[in-house]
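Excluded from the complex is one protein chain; the other protein chains are retained at their positions.
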Amino acid sequence: MKNKEVGMTLIVKTITRLTVGLILLYGIYIVLHGHLSPGGGFAGGVIIALSFIHLMLAFGKEVALRKLSESWASIFESLGAIMFLSIAVLGFIGGYFFLNFFIQKGKPFELFSAGIIPLCNIAISLKVGAGLFAIFAVLILFNKSGDK
Amino acid sequence: MKILPFFVIIPLSAAFLISLLGKKIKNFGDIIANLGTLSLLILSLNSVQLANAHKILVYKMGNWVPPIGICMVLDGLTSFMLVTVNLVSFLVAIYSISYMERYTDKYRFYTLFMLLLAGMNGIIVTGDLFNLFVFLEIASIASYALVAFGTEAEELEASFKYAVMGSVASSFILLAIALLYSYTSTLNMADISLVLSQKGRGMLINLVAILFLAGFGLKAALVPFHAWLPDAHPSAPAPISAMLSGVFIKVLGVYALCRVFFNILGVSSAISFALIILSIISMVVGAFLAIAQQDIKRMFAYSSISQIGYIIFAFGIGSPLAILGGLFHLFNHAVFKSLLFLNSGAIEYSTGTRDLKKLGGLNSQLPVTGYTGLLGSMSISGIPPFGGFWSKLIIIIAAIQAGYFLSAGVAILVSIVTLAYYLKFQSHTFFGKLNETRLKVKEVPLAMSLSMIILAIICVIAGFLLIPIFRPFLQNAVNVLLLGKGYKDAVFGAIR
Partner (left out) sequence: MSVYILCLILFCIGLYCVLRKRNIIKIIIGLGIIEYAINLFFVLVGYRTHGRAPILAKDQVISNMVDPIPQALVLTSIVIGLAVTALLVAIAIRIYEKYGTFDITKIRRLRG
């Protein structure tokens, strides 16, 4: 009885094991430096989602879903949106919606500067990354018997 | 003035809270959605009083001065549309407490519903053209998903066709915004108007006007672009049909068209002529195709096309009395079309079918549904003294005053045809002989009947909006549209 191989060939699996952590780290770098160089929340979020999708394509869906199940993806997505809205509502402290309310905005071109923009980037990347992975997972999990 | 961002904050936060916690806590979706729409209704009634006191209010987002930043504008037209949208959505939210029990994922319905509401509120309050596009897309995507909510075969087909046509229309609108940006290099509505008055109208503005007419016309279901409506509105669940036909096509189509053409680009005689021609064709096509229908909701969908024709006809004429009639008919149609769609949902809930050939004599079994449906039908056909009569009368008088005798004649003829098919609907459904298999149908639950009764009461007393105490509600909105290009002076005057 042949043991059915899930996923792609051995070469793809080896390279994936080496690079998927680097892709995740690269995505986080783009999110955090969104106010200094091109990128920001959306681009970084897509790269983070791509690292999980890469795992799913190379190893099959069980391995990837063990790392991030689709219910957790849904929770992260809503958490990202609520975080973004609460940062915007906190602007009311300074008097206006979406105001950049940090007193100390830091020096330009540093990592810790520009007020609320890095926090907004993190919230957006959470939502976009989790959302994209959730779309992909749901489309994979939909099978012909009308499930989900 | 500080209440303006809350029209967008409350529905968005409600949507994401319901999406996060709706599955775990029982009935969470119901409570949050109804609380949210109730608070929005109270805020919008407050905004009417604010807009009456100070003629125009501007809110700068994040304290950035426009045209660098995005601003939100509250004037008479804004408060009028806010009251219409939030009133209808509050009653629809009450109705869907009981109606959506038969679908499995009720909390997902509430998430999408609140996103739709956030999009529509955002379109109304914003003062920036690209912000309008973003909120338009939010509302459109939520509506594509809501039309396909039941995931039967026909609903998916209708949703796919609607989604493709709606996306093409949105891309036309984006192309028009890109061309307008290349000409004026600013995106704020008042600032575009200022630059256009200084630079003069070029040939490019005519292309922009046609693209906007095509894009917003498809969202409003004017006649060459109406093909998605008779498939999409019957396939949606009944509360969503009421929202779509009642407020969605008006906010995305008619309101955005008015804001862009009256306040930013300026109405030329060519545009008015095009609007009048398209609206007369809409009136006639909608009415004559509605007579032949056998499905209740499909007949109501064609009737929507016909009534939107009336509203755009009034805006095409352009005189003060005509604009008053058009806005009044917009409010009336939102109320009675949503009442009729909720009614058809109640019929389907009790008897399980929507086919006119199989229904009959339900007045004895479903009294509340029957009488509210009768009030709604009489109001939309233009029978005095209900609300629809006054608005149609004002539109026809304004048309005769402006010299469009043939069009006024067509409008009267279409009104008679409207009466004909609503009489057909009433006689086939509620009067006549009762089928023996239907002896056991019961009246609909309390939540559904409550919202239908409230809507019917508003139908009856809507004529009172014209007496001088309540007149400012409509008159402020009319004055904003008549202000035309003076909108930019008002906005720049209000930014301190």
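In order of appearance the chains are A and B, and numbering begins at 1 in each one.
Keep in mind that, in the parts below, a residue touches a chain if its C-beta (ideal position, glycine included) is under 8 Å from a C-beta of that chain, and two chains touch if they have at least 3 such contacts.
Keep in mind it's a predicted model, so treat the numbers as computed, not measured.
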> Of the residues listed, B:Leu116, B:Ala148, B:Leu213 or B:Val254, which one is in contact with the missing chain?
Replying inline: B:Ala148
> Of the listed residues B:Val164, B:Ala270, B:Ile383 or B:Leu406, which contacts the missing chain in the full complex?
Replying inline: B:Val164
>> Touching the absent chain: which residues on subunit A qualify?
In response: 37-38, 40, 42, 108-109, 128, 135, 138-139, 142, 144, 146
> What is the set of subunit B residues that contact the non-displayed chain in the whole complex?
Replying inline: 130, 134, 137, 141, 144-145, 148, 151-154, 156-160, 163-164, 167-168, 171, 174-175, 178, 181-182, 185, 187, 230-231, 235, 292-293, 298
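Following the convention adopted for this analysis, only the chains that are shown with their structure count from here on.
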> From the C-alpha centre of subunit A to that of subunit B, how far is it in Å?
Replying inline: 37
> For subunit A, which residues are in contact with subunit B within the complex?
Replying inline: 74-75, 77-79, 81-82, 85, 88-89, 91, 94-100
>> List the residues on subunit B that touch subunit A in their complex, please.
In response: 5, 9, 12-13, 16-17, 19-20, 59-63
